[in-house]
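With one protein chain withheld, the remaining protein chains of the complex are depicted in position.
Take a look at chain A:
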Amino acid sequence: MSKQIQVSGLDAYYGSHKAIEDVSMTIEPRSITAFIGPSGCGKSTFLRTLNRMHEVIPGARVEGKVLLDGDDLYGGNVEPVSVRRMIGMVFQRPNPFPTMSIYDNVAAGLRLNGRISKSRLDDTVEESLKGANLWNEVKDRLSKPGAGLSGGQQQRLCIARAIAVKPQVLLMDEPCSALDPISTLAIEDLMAKLKDDYTIVIVTHNMQQAARVSDRTAFFNLAEQGKPGKVIEMDETSRMFTNPSHKATEDYITGRFG
């Protein structure tokens, strides 16, 4: 249920502005890959190119190749919709559907795939909420609005919603930046668990978080404001944080800029 992503020579644009340039990397299955770097360096943009959410923004486009176990996600006959069903996403701010109950939020993606029996739906919702470490907290109020949960619970609800459709990859765009430390810890524990089944990619501004949870880390940077972002280096997380091979990485990690 977990696939490898291979990116080669990827450029992403907003209109005529080039946001990232010539990114190539391999993201291994059943592992957590973290993207770090200063604001505006294009790491979130790059994350969104991995499930074709980048092109949702008017004028945005991508050049280059993204292969999911060898299949080009930007191939001529590939529908963005089917890409997004394989590669799930969790956003910076928890975004459960405000008009839906907890149950319906988790079931939302499943219902897109056509008719599904009530009992199978029940099972998958329970399984997904358990998978997101949320079941015990909400099992007695599944019909209550998802918006009534706390921020950390909402984010776990969003993770349950994303894994309910059994994606190959889970992309997380600063999933803890709107959460308190306790909720952050809950999400990090969850990531460690989800890693057994999914390829996980996380964008984070929190260096300790990257060091704690990820197996590999990529450092993004841009030469100056207005220039496109690039990958400066990518390596095992332990090596990146102890013995980086670029001066800029070391400066960023030790807090000398960014």
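By definition in this document, a contact is a pair of C-beta atoms (placed from the backbone, for glycine too) under 8 Å apart; a residue touches a chain by one contact, two chains touch by 3 or more; residues count from 1.
Here, contacts and distances are computed from a predicted model.
Within the choices "Phosphate transport system permease protein", "3-isopropylmalate dehydratase small subunit", "4Fe-4S dicluster domain-containing protein" or "MBL fold metallo-hydrolase", the name that UniProt assigns to the complex's undisplayed chain is "Phosphate transport system permease protein".
For the chain missing from the display, the contacting residue among A:60, A:158, A:179 or A:213 is A:158, taking the whole complex into account.
The chain omitted from view is touched by exactly one of A:147, A:185 or A:248, namely A:147. Although one chain is hidden here, its contacts on chain A can still be listed: residues 51, 53, 56, 58, 81-85, 88-89, 91, 93, 95-100, 108-109, 112, 145, 147-148, 158, 161-162, 165.
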